[in-house]
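Note that this complex is displayed minus one protein chain, with the remaining chains in position.
Should a chain be cited, it is by its letter among A, B and C, assigned in written order, with residues numbered from 1 in that chain.
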């Protein structure tokens, strides 16, 4: 990360010493322009929440079991009606051409090859239709509320038409503080890096009445409310997940609206600086919604061991964001596919040693809190 | 901070990469003589309490909420009868020409421009009358008990005559241990840096009887007592705040004396080395005085997130000391004004993401204790 | 450890400044090829569990006692029927010629000289028969289940015939993740470093059905189960210890099978990355099996003080793995013997200062938990 030389071209084969999914984090800086890496790696502000996401995993150990019969073991699950080969999804990450020219197309190909779902972002570098073709049916669409209901609906209809299997509505990023790491590295979004799904931004500059707040009466003016979400849920028969929930009261209210499920997430530490670790919120949310309600998790996953811990603390499946971008930068579709394969095998090894032949066997009893 | 070259002249515009209030802390060393910076930045002794002030904030997270309606949000409050646009005051910091030639005059101008109250120190570099003119009515006076009641009363009368809106009596600095950082940097108060409100110090050197203690029978000889405070309260109809309270028993007793409010503070870690973090004392004091008693807080505020946490733990408003001096050093009145603007917007962003449209909505339920 | 020059030849006398058993850890890197040292020193993955093993000891203090009469003190014990001079065994460590050409033969000689039992590994560089001759009767055999019961039985019979006093069945390493330290140092098992007890591996490469898991249906296919253990216990009249147990439920079940005892161990942090510290599991296992059931412990022992703590937390005796390899590398049999002598004297000194004349006097009351 200290070099300012040109980044290396992405690899076309996986090096033998690339031993685990997390290795992509170490390798990625060599394959990206420094400002882009800093933008992706950093969290909002000084990065306290992004760091907390990682630190939370270190508070738990997994107790091994002996002589367990896992010969019929597998990682299959059904998630809000979708059958999946394993509980690892590609999180919606915006502007993936920042990492690699292949962008979301490469990520989608990797997802298709590894039986993973890719959740493509409203702010993707390629259109939802282009990504859908590459994903071969394993494709969900992440939706941000737009300035008007019409614009929001138009995106929804495109996702439906493209064959997306579910909608993931992100609600935790109505304002984002810039990240210090990106600022200090001089990051600016490259000219060619645009949101392919959206028209060019022609909105007029914000004008505020005297005494009005740039935050409350400005940016938050068009923030969605509970009625907007109710309206949205009525527009589609697709399963709708809500992403960006940490507070159990919000989770409880969402459950009452019959959403498909909730993604416990703090936007990878890129939303409110000072938000709690996503993993610390997970058991509180699970408690709030009960045992059977579908919960996805993201925030700090770097290994199969991390996935095991998230599942033991209440998640049904997880999404990976930064690892996806790092692997994409290192080796494009091949990198993302290999990273997914590593994660899955790491999870299986952890399950085998913890005596859990199937995902349902993973529960809180397998975790010991470190002192 | 490692440079011994001449400090840079203060800026006349705000650099684009100055993204948050805390950035002034990083920038300030370039704009001040090193010994002065070390004097301001350091705490008493080895700085344990100053460090504890900061560390206490890291023990709390703010739980974000989704879909909250904050379009009518604002930061207004009434504090002991004074209407305020936001809960951020400029703390009394002595000898502000250490940071910038404009000193308290510049700070007062910034306060006036940003609808903030400045609390000017008994030990200000400019007179209370000069500061009052610059502050345009948003001015409180910080009062130290003087060696005689007459001298104390004279200061009080000047503050009243200058139009100060309240008196803040500081009680936690009757003795101050020197700070190691200042000592090691060779700090001495520059010749021109004098307390403009006070006559030159003509007091005779202390003579002690044999066996007497330089502390108990010397410095503490003229320390004020409860009767002195009762006397003072009887001399003025202005609201009188008491600054420097950490212990709930002291807070309870003060409440019984009908002071206007209390400032929970450890003098920025410049009083008793080994005092607890100001933020750790805050909920204990709030418990002692009950929900409606006015409480100000200072001690370690560097961001709007910190302000949110202090408010959630029981403060009605906060004061900023070191940030004020840092911003003053970097860009004079402009810097202080920009720093106040940053803090307010950071607070508003945090409120918006935590679903709190007004200050009253900020309470302990919004905070999660980190593990 | 930063040198890439050739390792030093093993010493033939103990340097005067080699003051304690743990000093072998500091010295060892000079006496081994770096990749071998990294292979031995590292744990699986990033080494979290190996580090946790050590950190757990730091959470406890030993309270000294005054004026205790320990003049008749000793460290003798009877462990599952075997009389021992002290509670320190040499753990089964595979491929000891990695550390020194003398390998397990040197370790066995040291064990014999210092009245310690050596537990030689199924994967030893010398045969069980060769090691038995060097160990002069102080020899147990560590057994891994082989692909067939016949192969397992053949090993068992050889150990019995060689005069081994007990069998230690290791169950926690059915899969081992590679360690990052070894990988990064480019470690590969040297050509001459083979498992002398086993035939050359002629097994066919694993073929999996489509969709099958390399972990569950591959590696774990031939993992032993509870019935295999029951079968094994029926084949021998030797005491059979079970090594690699952390979970109290497993311990409870094993006790019901009348095994000789249990070794609380996480394979030195070389099994499941993310497993809890072995010392943290020890009191849970002791609670599960009751006061009189034989328990051995390994995982992080570096000093007599560590041994004292393990005994106070429930172990009857301990095994040392890495220290054995370090001492072997530094000075062959002499090093291992000296290391054992240091450990024993360190334990005796700790017992003397804690007022414990015999091992039975060491209990939880001697330990204080650090804050």
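Keep this in mind: a residue touches a chain if its C-beta (ideal position, glycine included) is under 8 Å from a C-beta of that chain, and two chains touch if they have at least 3 such contacts.
Remember, predicted model here, so these are calculated numbers, not experimental data.
J.: Going by the touch rule at the top, give the shown chains the omitted chain contacts.
T.: Result: the unshown chain touches B, C.
J.: Using the document's definition of touch, tell me which of B:113, B:177 or B:238 contacts the absent chain.
T.: B:177
J.: So which bits of chain B touch the chain we can't see?
T.: Chain B touches the missing chain through residues 45-46, 48-49, 52, 56, 59, 171-172, 174-175, 177-178, 180, 183-184, 213-217, 219-221, 223-226, 228-229, 242, 244-247, 249-250, 266, 271-277, 280-281.
J.: So which bits of chain C touch the chain we can't see?
T.: Per the touch rule, chain C residues meeting the hidden chain are 17, 19-20, 22, 58, 60-75, 303, 305, 308-309, 345-346, 348-354, 357, 368, 370-371.
The rule is short, and it goes like this: only the chains that are shown with their structure count from here on.
J.: Quote the value, from 0 to 180 degrees and to the nearest 5, of the angle by which the CA atoms of chain A must be rotated to coincide with those of chain B.
T.: So the copies are related by a turn of 90 degrees.
J.: For chain A and chain B, what's the span in angstrom between their mean Cα positions?
T.: 42
J.: Per the centroid of Cα atoms for each chain, what is the distance between chain B and chain C, given in Å?
T.: 59
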